[in-house]
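Report on the following structure.
Yeah, one chain of the complex is gone here, protein chain that is, but the others are all in their spots.
First chain written, first letter: the chains are A, B and C, and each begins at residue 1.
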Amino acid sequence: MTEPGIFSLLWVLIALPLAGAAILLFGGRRTDRWGPYLGVLTVCTSAVIGVLMLLGLMALPAEERSITQTVYSWIAVGSLQVDFALQLDQLSMVFVLLITIVGALIHIYSLGYMAHDPDRRKFFGYLNLFVAAMLLLVLANNYLLLYVGWEGVGLASYLLIGFWQYKPSAAAAAKKAFIINRVGDVGLSLAIMLIFVTFGSVTFGEVFGQVGEASEGTLTAIGLLLLLAAAGKSAQFPLQAWLLDAMEGPTPVSALIHAATMVTAGVYLIVRSHVIFDAAVWAATAVVVVGLITIFMGAIIGSAKDDIKKSLAGSTMSQIGYMVFAAGLGPIGYIFAIFHLLTHGVFKAGLFLGAGSVMHGMNDDVNMRRYGTLKGLMVITFVTFMAGYLAIIGIPPFAGFWSKDEIIHAAFERNALIGVATILAAGITGFYMTRMIAMTFFGKARWEEGVHPHESPKVMTIPLIILAIGSTLLGMALLFWGNIESWLEPVTGFASEPTPFPTWVYIVVTLIVVIIGAIIGWVMYARRPVPIEAPRGSWLTRAARKDLYGDAVNDALVVRPSFALSKALTIFDARGVDGFVNGLAGSVGAISGRLRRTQTGFARSYALSMVGGALLVALALVLVQS
Amino acid sequence: MNPANYVVLAAILFSLGAIGVLVRRNAIIVFMSVELMLNAANLAFVAFARMNGNLDGQVVAFFVMVVAAAEVVVGLAIIVTIFRTRKSASVDEPNLLKY
Amino acid sequence: MEFISPELDYAALAPMIVVGVAAIISVLVEAFAPRSVRRFLQLVLVFTTLIGALVLVVLNSGMRVLTGGQSIALDGPAWIMQGTILILAILGGLLMAEGGVDPSGDAFAPRASALPGSEDERQFTIRGYLQTEVWPFLLFAVLGMMLFVASNDLLMMFIALEVMSLPLYLLAGMARRRRLLSQEAALKYFLLGAFSSAFFLFGAALIYGYSGSIAFGPISFAITTKAGENTLLLIGIAMLLVGLFFKIGAVPFHQWTPDVYQGAPTPVTGMMAATVKVAAFGALMRLLYVAFGGVRWDWEILLWIVAILSMLVGSIIAISQSDIKRMLAYSSIAQAGFILVGVVAASPQGLASVLFYLIAYGFTTIGAFAVISLVRNASGEATSIRDWAGLGKKSPLIAAIFSVFMLSLAGIPLTGGFIGKWGVFAAGVAAGDAWLVIVAVIASVIAAFFYVRVIVLMYFADPTPDTAAVVIPSGFTTVSLAAGATLTIALGIVPQPILDIIANAGVFIR
Partner (left out) sequence: MLKRPSITRGVPRAVNVYTPILVLGLLAFGFAAFSVILATFTGPKRYNRAKVDAYECGIEATPQPMGGGRFPVKYYLTAMMFIIFDIELVFLYPWAVAADQLEVFGLVAIVLFLVNLAVPYIYEWRRGGLEWD
C-alpha cells in the first residue's frame, strides 16, 4: 500500500500531459513553433515512466501489486469523504501502457499528419488534455475521481471531433457526441449516487468490500446504470449513433480516442466494477445482450460503408461489442475482454493510421470507391495495413486471433448459441475487412483525376511500422511471455468451464468461417470491377448505409412528435443535433416553451401565484401534520 | 371580551389586503393594500401580546409601524417615477418583461 | 413592570456597527461633499468599510455569542456567511464602480428621477452626472444582509429583511440604459417584495401568538413543551416560509426573479443574485433549525415539494430563454432548488454543504454577470444569446472564462459547482432523501443542456455581423472577474481549506 521508488511518480504520469496541455492552450501563439514537440515529449516521458512502473510492478509479488497514492484529501464533508487518490494495480497498469504508448505513437504520427494545419498547437494541446484525463480515469481509486476523468475525456473528444469547426458537419457531430454522452453520464452519476447511498462510500476498495451486504435489486440497478454509462462512452447499442459521425475529427483522433482508448472506457468501467456485476446476474446478462447486438450492428454497418473511416468505425463498434460481451460473461470473460481490448487498441490504431496515410496520399478523399491498386504505390502503408487486417480478422499468429479466439471459446463455455453467433460475426468481420483492402489496395485504379498517390513521410510511417509489429506479435507476447491471465487474475478473478468439444475444434471452425467470409469479400470486390457510383444494393446494405436507421428510428419515435416544439430549443441554433438528441431536447424544450408562458409579466398574476403558493404551503403543513 | 376575536379581525383585514393586492389595478391602491396587511399583522401582534400577557407584541408593533413608514417612502418614490414615465399608475401597464 | 436594558457585546457587533456607521457617513457625504469629489469619497469609504468589516469578521470568527437579549446570534455559520456576504459585496461593488465600460459613465442613470429620454436626462448625461446614492444603498443593503444571517428573533429578522430589501428595490430601478425595463423591474420587485414581507410579518404574529415569544429559543422550547393543538404554529411557519422562499426565489414564489434580473442594472443583478441568496438561505436555515427544529417532520415534506418544483421549473424554463440574464435568472431558481436539497437534510453535514454551495455559487454568479456587463454592442449590453454566437473566436479569453462559470453552474467536475452539488446531494442521501437526490441529479442534467448550449454557441458557431464585442474594462471589473474565475476553479480542485473552515464553524447556537 505504500508507494516505494518509481511509484511515487504516479501523479507525474498525469501531471506531465496536463502541464503540456496547459502550456499549449494558454501559451498562445508564442508556443506555435515548439509547442507540438513539447506535446509529444510529455506523452513519451509518461510512456517511459509507465514502462518503468510495469517493471517495478512485476518485481513485486502478485498480492502486493496494488499501489495507492493519496495526492491530497479532495472532498471531506460529513459522510462524503473522497481523496484525490490514484491506484495502480495490474488492470490500471495495462491501460496506462496502452494509453501512453499508443498515445505517444499517435502524437508522433500527428506531427506529420497535421503538419500543415494552422491550429496544430491547439490540436496537440487537446490531445495532451485527453491523455491526462484518460490516465486519471484509469488510475482513479474511487468512482467520483473516475467521473472527473470520464467527463474530461468526453470534453477532449468533443473538442477534437469539432476541431475543424468550419465544417458544419464537424460541429454538429461534436454536439451530437456531447449530448448522447450526457445520457450515458446521467447513468454514471446516478450509479455513483446509488453506490454512495448503498455503501456510504465511493472508493473502489470499500465498495467492493461490502457488496455482499447490498440487496440484489440494488446491485442490479447499479449494474444497469453502469451499463448505460458504458454504452454511452463505448458507443454500444442503443447509444451508438455518435461514433460514426465522430469520424469528422482528424484521423489521428479517430485512431487514439475513437478506436484505441476512450471508447474502451466503458469496458474498463464494467471490468473495474466486476464485483458488482458478479453479484447481479440480470445486469450481467443485459451486458451480454447489448454486446451481442452491437457486434452485429457494427459488423453490418462496416460492411456497407464506402467511407473508409466510417467502415473502420463500424468495425470498432463491433470489436468493442466483443469486449463488452466478454465482460458480461463474468469471470470466464473479464480477462479476455481486457486482452482483446489491448490487441484491438494496437491493431485498430494501426488500421486507422494506415487509412489516414492512404487519405494523405489521396488528397483526403475517404471514398474507397475512388481508391484501388494502391499496394504498389504505398508499400509501407500496404504492408502495415495487411498486418492490421490479418490481426483483426483473427488469422494466427496475428494478435487478434488469440484474443478473439479466447472470447469465442469463453462464449461456448457459457452457451453454445451465443458461441455460434460470435463465430458468425467473426465471419462478417472477415468479409468487410477483405472488402476494405480489396477496394483500397487491389483491383483497378479508380482515382479522381489530379490525384497522385504517394507514400507518406517517415514521421507517419514509423509509427505504422511499430504498430504493425505490435499487431503481429502482441497477442503471443501477452499470452505466452506476459501470461496476461495470471497477471490480471488477482484483480478480475478467473474461472474456466468445460466445453463439449476440445479447444482446437472451435479454432478450426472459426478459421473456416472467417476464411469463407474473406473469400466472399475477395470475389465480390477484387475479382469483379467496383463501380464508382455505389449500386443500390440489397435492403440490408441500404439500411446499413443509413447506420441501420439508428437515427431514423430515434427520429420516428421521438423527434417527429415533438418536432415543431423542439423549435423552442433551437431558436437561435439552426444546426440542431440530429437523432434522438433533438427528440430528447425537443420534448423538454416543448414543456419549456409551454411553461414559460406562465411568466405573464403581470405583477398581479405573480402575486396571485404567490398567494396560491402560500395557501398550498399552509395546507400542506396543516394536512400532513404529524 | 375574548382577545381571540381581535386575531380573527386581523386575519380578516389581512385577507382583505391580499384581495386588494390581487384585484386592484392602481399601484397606489395595491400598495395601500399591502400596508393594510402590515397593519393587520400589527393588530394580531397587539392582540396576542394581550393574550400572552407580555409586551413583545407591542414592541414589535412599534417597529413595524416605522418599517412600514420607510417602505411607504421607498414605494412612493418608485411608483412616482413610474407614474411620471408612463403617465399612469396601473400595475398592469409596465409589462415589457415577461416569458 | 420594570424594564431592563439589553446587554450588547460590542466586540461581536463591531462588523455590523462599522458598516452601519459608514452607511450613515456616506449619506452625509452625499449631503455635504461637492459633486466633483463625491464618487471618489464614496468609493474610498465603501471599500475601506467593507474590507475593514471583513477583517473584523475574521478576527471575531472564534466567537460564539448570543447578544442583544438573544436577538442576535453570532456563531460559526453566521461569521462564515457574513464574511461571504462581505467578500461578494466587495466584488459586486467593484462591478458597480466600473466606469470605463459604458461610454457615457457607469451602469446607473445620471439622475434616477429624470424622465427617460427627456431633455433633463440628456443634459445630465452630457454633464456626466453620476447617481452616487447607490453607495449608501449598497452599504445599507449589506448591513441588512449581515443582520439577516445573524438575527435570532423574528422582529430582528423582519427588520433585517427590510433593511436589506429596500435599498435593493431602489437599485433595481436605476439602470442607465433600458430605463423602462429597469423601472418596471423595480416596481415589480417592490410590490411583490412588500407583499411577501407582509406574509412574513403575519406569520411572525401567529408564531408569537402560539409561543408567546418572538425569540427563537423560547419558540423552540414552546414547540417541544406544548402538547396537542399546533395549527396556529403550522400556519405561522407557512407564512414565514413564504417570505423567505420569495427571497431565495423558490417556485412558486419565483416569478419576480427573471423580470428583476433582466431589468436591473447588470452589476446590481450580479451583486444581488450572489449576496441575497447567501443571506436568505442563512436566515432560512437558522429559522428552520433553531426555532422550528422540533417540527422538522412537518416542514420537511414541504421543502421537498418546493425543492423539486424549483429544480424542475427552473431548469426546464431556462432551456427556452433567449436572453442571457433571464436564463441565469431561471438558473438561479434551479440552483435554489439544489441548495434546498441540502437544507432538507437538516444535519450538520447539510449545513456545511449548503454553506460551501453558497460560496461557490456566489463567486461564479458574480463572475458570470461581470462577463455579461462586458459583452456589448451599440445599444449597450448584448443580452440576447444570439449575439454571443462565435464569441469564442472574437475574444477567446472572455469566452473561456464564461465557459468556466457555465461549467461550474452545470456542476461539471473540477469546478466549485461540482463539489457543491456533490456536497448537498451527499448530505441529502445521508439524510435518507435518496429520491429527492435522484430527481436533483436528473434536473441537473436538464440544466446542463442550457449552460453548455451557450458554450457550444460561443465556440462551435461562426461570428455573425451582429455578434457582440467585448469591451476592455477598467481595473474594477477586471479584479472582480479574475477573483470570480480563480475561486471558481480553486474551489473545484482544492476545496478542502474552505471545507475545513466550514467544518470548524460548527452549527447554529441556540
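In this text, contacts are C-beta pairs under 8 Å (C-beta built on N, C-alpha and C of every residue); 3 or more make two chains touch, one makes a residue touch a chain.
Quantities reported herein were computed from a predicted structural model and do not represent experimental measurements.
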{"item": "Omitted chain's touching partners, listed by label", "value": "A, B, C"}
{"item": "Selected from A:Ala19, A:Val71 or A:Leu608 as touching the chain missing from the view", "value": "A:Leu608"}
{"item": "Contact footprint on chain B, counting only the chain that is left out", "value": "2-4, 7-8, 11-12, 15-16, 18-19, 22-23, 25-26, 28-29, 50-53, 59, 62, 65-66, 69-70, 72-73, 76-77, 80, 83-85, 87-90"}
{"item": "Residues from chain A at the interface with the omitted partner, ascending", "value": "604, 608, 611-612, 614-615, 618-619, 622"}
{"item": "Touch residues of chain C, complete complex, unshown partner", "value": "1-5, 24, 27-28, 30-32, 113, 115, 118, 120, 209, 228-229, 231-232, 235"}
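Operating definition for what follows: only the chains that are shown with their structure count from here on.
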{"item": "Where chain B and chain C are represented by their mean Cα positions, the distance between them in whole Å", "value": "25"}
{"item": "Between chain B and chain A, distance of the C-alpha-averaged centres to the nearest whole Å", "value": "63"}
{"item": "Sequence positions of chain A contacting 2 or more other chains", "value": "596, 599, 601, 603, 607"}
{"item": "Multi-chain contact sites of chain C, meaning residues that touch two or more partners", "value": "187-188, 191, 195, 199, 258-259"}
{"item": "Contacting residues of chain C [partner chain A, same complex]", "value": "187-188, 191-192, 195-196, 199, 230-231, 234-235, 237-239, 241-242, 245-246, 251-253, 255-256, 258-259, 297-299, 301-302, 305-306, 313, 316-322, 347-350, 352-353, 356, 385-386, 389, 412-414, 419, 422-423, 425-427, 429-430, 434, 437-438, 441-442, 445-446, 448-449, 452-453, 456-457, 459-462, 494-496, 499, 502-503"}
{"item": "Complex interface listing, chain B residues touching chain C", "value": "7, 10, 14, 17, 21, 27, 30-31, 34, 37-38, 40-41, 44-45, 47-49, 51-52, 54-57, 59-60, 63-64, 67, 70-71, 74-75, 77-79, 81-82, 84-85, 91, 94-98"}
{"item": "Complex contact set, residues of chain A against chain C", "value": "72-80, 144, 147-148, 151-152, 162, 165-166, 171, 174-175, 178-179, 182, 185-186, 189-190, 193-194, 196-197, 200, 568-569, 571-573, 575, 585, 588-589, 591-593, 595-596, 598-599, 601, 603, 605-607, 609-610, 612-614, 616-618, 620-622, 624-626"}
